[in-house]
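One chain of protein is taken out of this complex; the other chains stay put.
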Amino acid sequence: MGMKIGVYKVAMDSPGDTSKLENLIRNGEIDPEKIIACIGKTEGNGGANDFTRKLATLSYQLMLSRYIGKEQSETIVFVWSGGTEGVLSPHATFFTRNDDEMDELDNNVPGLAVSIQTTADIPAEHIGRMPMVIEVAQAAKKAMTDAGVSHPEQVHYVQVKGPLLTPTHLREAAVSGKELVTKDPNLSKGFARGAMALGVALALGEIQETDLSEEIINKDMSLYSSVASTSAGGEMTNCEVILMANTNKGSGPYSIGHSVLKDAIDTSGICQAIRNAGLDAINIPTVEQQNQIVAVFAKAEASQEIRGWRTTMLSDADIHYERHARAAVGAVISSITGNSGIFVSGGTEHQCPPGHAPIACIVKKNVD
Amino acid sequence: MGMKIGVYKVAMDSPGDTSKLENLIRNGEIDPEKIIACIGKTEGNGGANDFTRKLATLSYQLMLSRYIGKEQSETIVFVWSGGTEGVLSPHATFFTRNDDEMDELDNNVPGLAVSIQTTADIPAEHIGRMPMVIEVAQAAKKAMTDAGVSHPEQVHYVQVKGPLLTPTHLREAAVSGKELVTKDPNLSKGFARGAMALGVALALGEIQETDLSEEIINKDMSLYSSVASTSAGGEMTNCEVILMANTNKGSGPYSIGHSVLKDAIDTSGICQAIRNAGLDAINIPTVEQQNQIVAVFAKAEASQEIRGWRTTMLSDADIHYERHARAAVGAVISSITGNSGIFVSGGTEHQCPPGHAPIACIVKKNVD
Amino acid sequence: MGMKIGVYKVAMDSPGDTSKLENLIRNGEIDPEKIIACIGKTEGNGGANDFTRKLATLSYQLMLSRYIGKEQSETIVFVWSGGTEGVLSPHATFFTRNDDEMDELDNNVPGLAVSIQTTADIPAEHIGRMPMVIEVAQAAKKAMTDAGVSHPEQVHYVQVKGPLLTPTHLREAAVSGKELVTKDPNLSKGFARGAMALGVALALGEIQETDLSEEIINKDMSLYSSVASTSAGGEMTNCEVILMANTNKGSGPYSIGHSVLKDAIDTSGICQAIRNAGLDAINIPTVEQQNQIVAVFAKAEASQEIRGWRTTMLSDADIHYERHARAAVGAVISSITGNSGIFVSGGTEHQCPPGHAPIACIVKKNVD
Partner (left out) sequence: MGMKIGVYKVAMDSPGDTSKLENLIRNGEIDPEKIIACIGKTEGNGGANDFTRKLATLSYQLMLSRYIGKEQSETIVFVWSGGTEGVLSPHATFFTRNDDEMDELDNNVPGLAVSIQTTADIPAEHIGRMPMVIEVAQAAKKAMTDAGVSHPEQVHYVQVKGPLLTPTHLREAAVSGKELVTKDPNLSKGFARGAMALGVALALGEIQETDLSEEIINKDMSLYSSVASTSAGGEMTNCEVILMANTNKGSGPYSIGHSVLKDAIDTSGICQAIRNAGLDAINIPTVEQQNQIVAVFAKAEASQEIRGWRTTMLSDADIHYERHARAAVGAVISSITGNSGIFVSGGTEHQCPPGHAPIACIVKKNVD
């Protein structure tokens, strides 16, 4: 009744390049039937007109449908962040889950367990509001059970992807008179991210339902989850939860850890996430340790200044501030891990203390 | 007959902001008569249409001319690099030199010495060619003598700024029939940087005159200086050399070191430059050590890949590859030094082995 | 008691290039003592980090101070718009005014008259509010009198430049408890532009004081001036008004007209402004007529669609929508006038009906 999780990071020569994954399938290194999720970076601009994410999902679905059929290929959850600024490398990390192979964990060393859960469709009037919080909390609780979580602190990363308000929603609400959280689609993105993060916090007991109300969403930033990473997109109608934890159900060679970045150049936060995942790394890891780091998921936020020195991210009219932030945070993490295939995205509402950013890290455990 | 060098890094709220330096002057912390050079970053795009460098020079000259007169203010050498991508912070590092204050160095601990030298005007037909190499070599040799250099390895940083071919040069050459190194102003920039770097290498004995000929400039990249940092600008008619070395003439509290970055995320190269400057830093420096790091000068180059993983710097039509490179290298250095007032510029012809980038670092020596 | 207005459009090779104007001064074509204003375009990005405007003002002031002294050079009003997208050409249009030369206008043909007026400093708590409206209205009224305006319809262009809320204002207000129109510096820009435009409308009788209240500023867009063009900048402390009208006091060869652009490709609006200025142009002007068009001042606004077809200006994360809008409107106007030295800027609050944009045009009258 356990699960063996596989983690496969593949490079992408373009957002439509699926050849590296297909090679793994053809070589028998990965069983396409077992793929449950993909988290990756594409080389778009990360903005509203970044269509590389859609091209990547479409391309992988088309390729995979030749092996596992159209229907099953569409059950795989794809999470893309656009924007590979600086040294960041376009890539996709695929997760497989094999429930059959599971051996009983006799040595009591917990391993990485992953659970995918989805909510019902979120109607427009619930987006960015308490019902969305509750829906996500329920899905996250299901995921915890499925992953074998016995204590919330076993959970290190909960990626949630859900809907935002689209122009269509706004037009329909104008007709029907339904009240929405905001009339600005861009603002709705932040509300959705915030509500989903609070849902995770609620599921994990980081906050209590009594702490919550419509009014505190994206207002009271002292409420947050330390392990949520949420994103909102116009193509979504419901929420998809990818929960990662170290549990006794997880029988593979991987474990996960997390920490927080206090600013964009916080090397100690990165090192702490690596140690939290199980590597005995003091300061910058050795090359051997770097090779054990399989995946890093982080958020990057622009800031007016870093340790008292002004940055120009937010006043630059040529390059969007998110691109500045990803370039910096991505390079710093890459310099510690020795690998630039790093997942860095933006928007940290209720996912950490204000000004900070969450980071999670999967490592291959030492084999002795 | 020694010199006391002062190093003052000031923030800039905009390319026209000279208030932080003026405050130091008013407070008596810096004697404007002693200022010899300024090396800094401005928040432009770093490209052909970056006019922030000119605004910064003009603004500082105007402010300083109120204290030291127009004529003397125009003798100060200003070296600006445009582009504060990612966490990089707009700033200016001013250097003062006081030849009067010099005490005899009785403890035989060499200190930072700085010498400024200029060449005669370089005619268009010499730009990027052997006569430019020779002119720079002669100026660098004069600077070595002036700085009290007894062994070339005392020299850690030679910043040279000189002319490139402008459209005016090309028009005049078309009329006069003079042959130029190239007809492309943009290409001439690289030739000028390369020739000036070879001039430094020649002065320091890193290469011999017999190694040199017109043909090898920007061709034979096995010839280089390890301490040159060169830049070319359309506003220059001659070359300006700023040479920094640790010598017995240098009586202040600073020393300088250098190293090479093997790629954009080479933390060990950064740490080595810091150690080379005299800090006993293993791995990432402590906060106390970070506070002793006064200035860092580095170059950043775009690359197709980093340790086997593709980057998108060179195929991005939205953000120039130099901006990607500076964002990454600047963030990595800042994460090690704990300060984002870092000088990072581009173009490494004959300034290091191909694919690498030079880095120099000034530290305040331990006071016991 | 009349005035002869001179209009001189000069190209600029860079934001610091003042050579074309200096040539006119040296050739005796323009008397620097008579220069009262400059309206021009610089090749920056037009955003918060566009420092080309400051460089241009500083450079012209420095050059002119050699001819007319520092003090007088600083009385000249400079209005710059950054951003020369598409075919737009960096240039400056200088206005001279000679009150001595004035002949009595015996032929009853009104000519271009220009008056510069300034307000007192606008305290932060008045920016974007009724007191700013009133101040601008008073200055505009003074300018009307000075320019010899007998009927408001003689006025065709009122350029007003004034302060916005800066971070410093916000900090001080937080301490003093003064209430400001907004806490967002970017939003304050629009409030300031709107308040100044309402001031012009009030002076001209386009709206009545009874129409006005704090609440309608940037809310009730049915109130507007048809001839105002306003801009706000962080460097301003008071408002500067440049009023242009055809009056009997105007004795030179120029006249001015205006119209409105209904969308970014409204050729008929452009042609109408040209005809309104006095050229008998049906459809696209002839080359002879194009040569009589001396200056064009227009605003450009981004829009989601043009005549039912979607644009991507507002969803493009790489190029700011103002740059898209200026590129389009600038090219269309240039194609009608045959000259790309066109002044196009952004922000039309209370300067025309919503979705429209104002345009004014100065022509050299037919000499028979």
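The first chain written gets the first letter, and so on, giving A, B and C; residue counts start at 1 in each chain.
Heads up, the rule we're going with is that a contact is a pair of C-beta atoms (placed from the backbone, for glycine too) under 8 Å apart; a residue touches a chain by one contact, two chains touch by 3 or more.
Computed from a prediction, not measured in an experiment: that's the story for all the values here.
Enquirer: Among the options A:Gly2, A:Pro15 or A:Gly194, which residue touches the chain absent from this view?
Expert: Of the candidates A:Gly2, A:Pro15 or A:Gly194, A:Pro15 is in touch with the missing chain.
Enquirer: May I ask which residue of B:Asn45, B:Ser188 or B:Ser231 touches the chain that does not appear here?
Expert: B:Asn45
Enquirer: Quick one: which of C:Glu85, C:Glu135, C:Glu206 or C:Glu240 touches the chain that's been left out?
Expert: C:Glu85
Enquirer: Over the whole complex, note the residues of subunit B touching the chain we left out.
Expert: On the subunit B side, contact with the omitted chain comes from 45-50, 312, 315-318, 320.
Enquirer: Pick out the residues on subunit A that sit against the missing chain.
Expert: Considering the whole complex, subunit A reaches the absent chain at 14-16, 43-44, 49, 51-52, 54-55, 58-59, 62, 318.
Enquirer: Tell me which stretches of subunit C touch the chain missing from the display.
Expert: 11, 13, 43, 45, 84-91, 264-267, 283-284, 305-307, 309-313, 315-316, 318-319, 323-325, 327-332, 334-336, 338-341
In this text, only the chains that are shown with their structure count from here on.
Enquirer: Same or different: do the copies subunit B and subunit C touch each other through matching residue numbers, with over half of them shared?
Expert: same
Enquirer: How many angstrom between the C-alpha centroids of subunit B and subunit A?
Expert: Measuring from centre to centre gives 41 Å for this pair.
Enquirer: Rounded to a whole Å, what is the gap between the Cα centroids of subunit A and subunit C?
Expert: Here the centre of subunit C sits 49 Å away from the centre of subunit A.
Enquirer: On subunit A, where are the residues touching two or more other chains?
Expert: 45, 312, 315-316, 318
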